[in-house]
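Missing here: one protein chain of the complex. Every other protein chain is in place.
The block that comes next holds chain A.
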Amino acid sequence: MATYKEASLATRPKTLDPAEYFNLSPDYRRAEEKRAALRAQLKRQYLQQLNNPHRKELIEDPALTRWTYARTNNNYFRPTAKTSLIGGLFGVLPLFALYLVFKTDRVS
């Protein structure tokens, strides 16, 4: 893989370091090169948008969008034994416990 050259602003990943070549299989090297190429393309896209003097809007970050969607929509909640226990302990038990506390306190 002596012909591999990284993108002008990217750093060379360790596994493509020529000093490491002899330990690795050709498939692994090809996969690493493809991943490095993708990372370099993404970084190039981001830097193009960042340094564009005519840009007025926000750079859209798909990771942020995914993260906010995951945090706000409770699609990942599943009623298991553990979650039901927590829900009962914090949501149902305090109501009855507080009722007993207040009732005995006020009646006595």
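What we mean here is this: a contact is a pair of C-beta atoms (placed from the backbone, for glycine too) under 8 Å apart; a residue touches a chain by one contact, two chains touch by 3 or more; residues count from 1.
Convention: contacts and distances are computed from a predicted model.
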item: Chain not displayed: protein name in its UniProt record ("60S ribosomal protein L6", "T-complex protein 1 subunit zeta", "NADH-ubiquinone oxidoreductase chain 4" or "MTX3 protein"); value: "NADH-ubiquinone oxidoreductase chain 4"
item: Touch criterion as defined above, residue of A:L42, A:L64 or A:L85 at the omitted chain; value: A:L64
item: Absent chain, residues of chain A that touch it; value: 49-50, 55-59, 64, 67-68, 71-72, 90-91, 94-95, 98-99, 101-103, 105-106
